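A single protein chain has been omitted; all remaining protein chains appear in their positions.
Up next is chain A:
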Amino acid sequence: MNSAIRRLAVAAIILMLALMANSTYLQAFRAGDLNARNDNRRVRDSQFSVDRGPILIGSTPVAQSKPSTDRFQFQRTYAAGPVYAPVTGFYSYLYGRAGIELTQNAELNGSDPSMAFRRVIDVITNRRQQGASVTLTLNAAAQQAAYAGLAGKTGAVVAIEPKTGRVLALATRPSYDPNRLASHDLNDVSAAWKELTEAPGKPMSNRAVKELYPPGSTFKLVTAAAALSSGKYTPETKVHSPAELPLPQTTVPLVNENGRNCGGSDNATLTVALRNSCNTAFGTIGLDLKADALREQAAKFGFGERQLPELGAVASRFPADPNEPQTAQSAIGQFDVQATPLQMAMVAAGIANKGEVMKPYLVQNVKTHDLKTVSETKPESLHQAVTPEVAAQLTQMMVDVVANGTGKPGRISGVQVAGKTGTAQTSPERPPFAWFTAFAPADDPKIAVAVMIEDANIPRNDIAGGTLAAPIAKRVMEAVLGQ
């Protein structure tokens, strides 16, 4: 009998070891995942009691935690909430986090592994855990100008510093006030959430980075870049540009907006075609270069990749396998070409930065409460989209667009602006999208900007990228250049 009892003793130890192994897996290895869950009440409550670090622009907080006397010790408050909402996001007890509050959560509440040493010191010196501050790359003046420019419209603005990729402005309208979601009055919060999620204008949708739109004629910059890079074209190359371009495999021709040929010629130069935004000329180029060349060029500007991880931007796209008429449509930014305003700002920024697209970023640095730097973002190159020579040619053509063409409303006195307008039709029922993407000064670019107006409440025949979107871009550029 004793041998059987001994075997049972071993079996019992195995059972207990299984319990220990499972607990180790749960509490040591799986703990991180479980603690990161949004429905984890304990973590959420404890984080609500942490002195969360501020989100700064320069040294001015746009989000900060203030001492509170109710059930939680700190109240998150957002100065100028709606202006910065698409960037800061919100920090809500009931609805979790969004934006920088979500992606920089570990830094803001001080639980990031890089701050482990700091936490140990805090424990020893009996200090409360205090989160780190996150400084944004945003330029307050540009952000304010962008938000003010969008007043009464539905749209988005993204501005980038071409040489570094720093995001200078990122605004959308309609917006929302994150203070309403951060409130400790949970009934108010759920009422606000219901209202915001059900509002027809979708105020919580981040149009700058999370929504895709047809880029329309601003995509002609990508087509022009592909053309110049192919070696088959120069700015002076004449391109077939009739009023109507018959397309293969279909009876529906490609037409110019005004129903006429391009700048008075059926064979306009590339420069003239861009100046007048001639659909037929770029359709011709698209058919010549083929879809793959266009897609490759688009990818070099950042299409097909998710950008700006701080906000989880979606990837812009060029259709996978278009036929010939679809390729011609794609070359002018129609058919199934889809881009975020951020992506179109990157196109302008890439051209501005001698063809080199910098990786856009929003977080300049993270610092502990005693101002020790935890991390500092360094500019990083994303792709060389075009050669510096092609970039210079494109810049010249874009300067011409603003000086003499569709982009006239974007002119700034005393500064050379390079830009491109766009108007994208989706369906006859809804107003087209108005676009303007530009950079300035053309010889030493400080800012590249993309403006997209989704719905401006004006008659559809009146809408055009030049008249609607360009003045906003101008305002944002002036805000940066005037400093």
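Methods note: contacts are C-beta pairs under 8 Å (C-beta built on N, C-alpha and C of every residue); 3 or more make two chains touch, one makes a residue touch a chain; residues count from 1.
Quick note on the criterion: contacts and distances are computed from a predicted model.
UniProt records the chain missing from this view under the protein name "FtsW/RodA/SpoVE family cell cycle protein", selected from "Biotin-independent malonate decarboxylase subunit beta", "Tetratricopeptide repeat protein", "Peptide ABC transporter permease" or "FtsW/RodA/SpoVE family cell cycle protein".
Of A:V43, A:A243 or A:A392, it is A:V43 that touches the chain left out of the display.
Of the options A:S23, A:T60, A:T250 or A:Q396, the residue whose C-beta touches the omitted chain is A:S23. Listed for chain A, the residues touching the missing chain in the whole complex are 1-6, 8-9, 12-13, 15-16, 18-20, 22-24, 26-28, 30-31, 33-35, 37, 39-43, 45-46, 71.
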